[in-house]
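Sending over a structure as structure tokens; questions will come in a sec.
Every protein chain of the complex appears in place save one, which is left out.
Entry: chain A
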Amino acid sequence: MTETPLIGGATLAPVDARLAGARIGVVTFPGTLDDRDAIRAVRVSGATAVELWHADSGLGGVDAVIIPGGFSYGDYLRAGAISRFAPLMSTIIKAATGAASSNPLPVLGICNGFQILTEAHLLPGSMIKNDHLKFLCRDQVLRVENNTTAWTNAYSAGQDITVPLKNQDGQYIADEKTLDALEAEGRVAFRYVGGNPNGSRRDIAGISNAAGNVVGLMPHPEHAVEAGYGPGHTGTDGLGFFTSVLNTLLGGN
């Protein structure tokens, strides 16, 4: 598949065969919005993007999966609640929990993808409406709290990154016991810096599972991977997610 640049002159890095050998799947549900940007972010990182369709059950041999943002099934019922039961999700849940493998599938859920991962119980807690009830779209500073996961190892611990945030159901909640466990186990991957944008408990912007292969967050790293398009028109802080998983897959980290 060929990709038309969004704006003339935008070019991708020359192909590096080792990186291109990593195949990253991007799932599309009815109502998914950011699959194209996620695919492009994968390509910018040098990997090969593979389009996956929610109604299929096979993963096509991909090495990792991204569940992108959007409004799958129109957010009907609850955000992510219907998508969670898609045939492909059953396959992803099985591969990510790694019952049959010592190398569980790396899975990244962004925004609606994060909501789908919580509905699927791959990640604890849930998202409810922002405490101010408004759709919020802005550049958001995040602190990398855990840089040892499959999707964050390219960052330094404590590093601040800026990526776009855009949602209405972005308030992360979980019971106190779950929150305490997340903190104790170092599973808070990202925290909001410079003001909590939605009432999320303990300023949590993103979390990981215990194994660190599954990460979910509300902000959008895939919108901050190319100069000219990201925050401040130059921000590319989101690229680290996509290079992190390459480190993981290619054994560089």
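Following the convention adopted for this analysis, a contact is a pair of C-beta atoms (placed from the backbone, for glycine too) under 8 Å apart; a residue touches a chain by one contact, two chains touch by 3 or more; residues count from 1.
Definition applied: contacts and distances are computed from a predicted model.
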Absent chain [UniProt protein name; select from "Iron hydrogenase", "Phosphoribosylformylglycinamidine synthase subunit PurS", "ABC transporter ATP-binding protein" or "Xanthine dehydrogenase family protein subunit M"]: "Phosphoribosylformylglycinamidine synthase subunit PurS"
Identified contact with the non-displayed chain, of A:Ala17, A:Leu133 or A:Ala184: A:Leu133
Residue in contact with the excluded chain [from A:Leu19, A:Leu33, A:Ile173 or A:Ala211]: A:Ile173
Residues from chain A at the interface with the omitted partner, ascending: 77-78, 81, 85, 118-119, 124-126, 128-133, 171, 173-175, 199
